[in-house]
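Written below as structure tokens is the structure these notes are about.
Only a single protein chain was left out; the remaining protein chains are all shown in position.
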Amino acid sequence: MDSGRFFERGGPMIRYSDLEYLKLSKGKRFGYKIASFFASIPTALKNGLLAIWRFLGTVFRGIGSEIKDLVNTFKEGDLPTRVSYLVMGFGNLCRGQILRGLLFLLFEAVFILYMVTAGGYWLGMLPSLGLQGPTKELDPILDVFVTTYHDNSFKILLYGVLTIFFIIAFIYTWRLNIRQNKLAMQILKSGKKLKSGKDDLRSLVDDQFHKTLLALPLTGIIIFTVLPIVFMILVAFTNYDGTHDGFNNNLFTWVGWQNFNTMLSWQGSGGQSYAATFGEILSWTLIWAFFATFTNYFLGMMVAMLINKRGIRLKKLWRTILVVTIAIPQFISLLYVSKMFAKNGILNGFLLSMGWIQQALPFWEDPTWARITVIVINIWIGIPYLMLITTGILMNIPADLYESSRIDGANAWQQYTKITLPYMLFVTGPYLLTSFTSNMNNFNVIYLLTGGAPTNPAASSAAGTVGYTDLLITWLFKITMGAESQYYLASVVGILVFIVVAVISLVVYGAMPSIKNEEDFQ
Amino acid sequence: MAEVKLTNVKKIYDKNVVAVHDFNLTIHDKEFVVFVGPSGCGKSTTLRMIAGLEDISEGTLEIDGEVVNDLQPKDRDIAMVFQNYALYPHMTVFDNIAFSLRLKKMPEDEVYERVTRAAEILGITDYLLRKPRALSGGQRQRVAIGRAIVRDPKVFLMDEPLSNLDAKLRNQMRAEIILLRQKMNTTFVYVTHDQTEAMTLGDRIVIMQNGYIEQVGTPGEVFDRPRNLFVAGFIGSPQMNFFNAHLTRTGEEYTVEVHGHTVPLTDERAELLKKHGASTANVILGVRPEHLTICAENDPNSIDGEILVNEMMGSELHLHVRCGNDQNIILRVPTIDLSAEKRASLVAGNHIRFTFASKVAQVFDPATEKSLLWD
Partner (left out) sequence: MSESKTAASSLKRHMGIQASRRIGNTAAYIVLVLISVIWLIPFVCILLQSFRVESTWQVGYVIPQQWGLDNYRNLMNTDFPKWYLNTLIMALVTAVLQTIIVLCMSYTLSRFRFKGRKFLMRFMLILGMFPGMLTMIILYRVLKDLGMTQANAVPGLILVYIASSGMGYYVSKGFFDTIPKSLDEAARIDGATRFQILKKIILPLSKPIVIYTVLTAFMGPWGDYVFARYVSFGTSAGMNVAVGMYNWLNKDQISSYYTMFCAGGVLVAIPVTALFLWLQKYYVEGVTGGAVKG
């Protein structure tokens, strides 16, 4: 127990030494732990801020030393090095590294060409997102209205961001080009030979193989994930929606923090405020994620233990029956199950015909019923998967732990709470966290089962229809697919989802023991 | 065929952790050099730098006169045997041994020729078509060695190759490595934490601690004339006994006094001490357990000790003894000379008297921990 040491700067609370702690009663220990946790929060916050401060410090110091190095390299450099400040790759070409030199030169040429022909325009338009929207004029000859298109806000924003990415890449490459000159001068000075183009190519399948391997995946991630995310973050500060689509209708433009104010303000314009709706959906999302994660976890573990139980035969069969259900695409099973639970579905039909109920049960009609039903059906979806995961880990628990605990006189329940569960929680801690956050964003289960229904009339006026089982993520989807396509609102919701997920992850990560030993696995 | 020369070699990990400080050593052609030391002393890191598996932070490494700092392992013409064998599990023994030759695009019949020859030397011809999984520890070890010798490398590197074997097999493999060395006739660098292996295998031993070389020398040298307390304690088993003692110089003569027992040092020792410039001072006296001898109980010119533990090893007894504030002094007493009566008296709680042969005594400076018998 290291709480005594851990919360050293924990403020005014009484601290116990390890031996004093051991003398405390159970209740007192628990209280002490909780008190220590809260006492540690200021320190943790302080440390977090300090870390950010230190990070900023390193960044600025880094930039400073880069500039110093640039100046020094220029001062001490020979002619090719100095020319390289303007003509990239010149130094390489002079020193016989033709391939590298040409690549640098080509990159510079492409960059300049792009900036002159297109990049300049996109960058210049970025602050305004376009000056002139589409205009309609009567064509005197044909006697119809003809639309002339001018600026396109969407493209300006997209290519503007892309141009900024490109400029950053250029600065990095330019810096690389200077650094290579410096290195080349050092190598030549020490009497060694420079790498030839052939050496460079060969090293791409050997000591530089990681660059080759990462090139494709990272390009994909940058273009298809990073760029869109940056774009969508920016959209949250515009009025981009169905009527301001930036091209066919009106241009869209920057609106500052207005959308965040709308989303987080308690004043509703005709009906419930956005903040209230957001709060309602967020709280249900968290409740859902909690139950979806832990019901699956514990029930899945139980099923795994049941199958693992000594003396149970046909273990493989039981496992396979469950595992098969993973294979069937979710849209089939979920849509079908959703219809099974419908008012005129099989389940109600069966119950009615048996005479066990007089009226169809309102599985999807009543808010509480619907919420419970999605959680229950999610158990059905999740258990096979959890059963697999926990089976693997359960078998890894050293058998001598159980043997020694039996000699110490533990019964089955004590073995479970004192050995199995702590072990499982330790090993699956990170998994539980990711599973919690992915449940928060579990679009499929909710959308395919209920589509968010039943409708919540109070919340719905704010941004389209909102249902009692809607998660933030399905709400986001509905906003973009709704009649007004309020993309800016969807962006705001998306950013808020990110913040919630990030905060939860950070807090839980800090508290988890298995994270600290992450490198042990490597 | 090759000389390996390390000049001011350093290994610095990020965050300024220095694993190897300023390593200087020339390994001669066809020499068998053993790096030995406790875990974390930098011996493996040094070997891996020679292999090219770790970058050399500072200094130069030459193999056969050529600086190889920036060469990939494959271009250094070395072979290496790993502690956990590192056999490719999905390949047969034959394919394992042939792997490097095939990468060199050697014709298949020559590959066959070489692999079978290597297998014959190591006695693994019967297992050539098995996968590593189906082999015992000793057989795997042989395959790992086979994989290395088949290439006929300039330098042969071995990283604790015997530490995964049980004691009996280890002794056997140690002998085989000596035989192999005679057949191979090439440069060997061998890393171990086991001083017995170091003593039996090495032409020269490099003893390391905390990233520094403590001493380089032949097995005889490091055993007879350790440079400092660490080497003295590390080489030899059970380890050397250390007494708090007082050295007295009178002209050309030196005497040492331990727990009231005064012994004159031999001329040879006195010569060395004089060369060092040692004068009267408190010192640490080091005597190996086999050099302590039991005297008669009434012999006044001896050291008194209380027996704490008596370990019967078969051909000899190990007596753990306390003399004043020197705890855990060990005596190795051959059982062959002991009378039954005497033996019965050597039990915990009884006192014995013993003395030591001054011609093998080591003298250390308590402050610097260096030997006073070296310059």
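By letter and in written order, the chains are A and B; residue numbering begins at 1 in each of them.
Simple rule for what comes next: contacts are C-beta pairs under 8 Å (C-beta built on N, C-alpha and C of every residue); 3 or more make two chains touch, one makes a residue touch a chain.
Keep in mind that what you see is a predicted model, and the values were worked out from it rather than measured.
Interface note: of B:Ile12, B:Leu53, B:Ala281 or B:Leu308, the residue touching the hidden chain in the full complex is B:Leu53.
Summary of contacts with the chain left out: across A:Leu22, A:Leu183 or A:Leu335, the touching residue is A:Leu335.
The missing chain, though absent from the display, is touched by one residue of B:Lys104, B:Lys275, B:Lys342 or B:Lys359; that residue is B:Lys104.
Listed residues A:Trp318, A:Tyr402 or A:Tyr416: the one in touch with the omitted chain is A:Trp318.
Where subunit B meets the chain that is not shown, the touching residues are 51-53, 72-74, 78-80, 82-84, 86-90, 99-100, 103-104, 147, 151. Mapped onto subunit A, the footprint of the missing chain covers residues 154, 158, 205-207, 209-210, 213-214, 216-218, 220-221, 223-229, 231-232, 235, 303, 306-307, 309, 311-312, 318, 320-333, 335-337, 339-340, 342, 344-346, 348-350, 352-353, 380, 383-385, 388-389, 391-393, 396, 427-431, 434, 437, 441, 443-444, 447-448, 472-473, 476-477, 480, 487, 490-491, 494, 497-498, 501-502, 505, 514, 518, 521-522.
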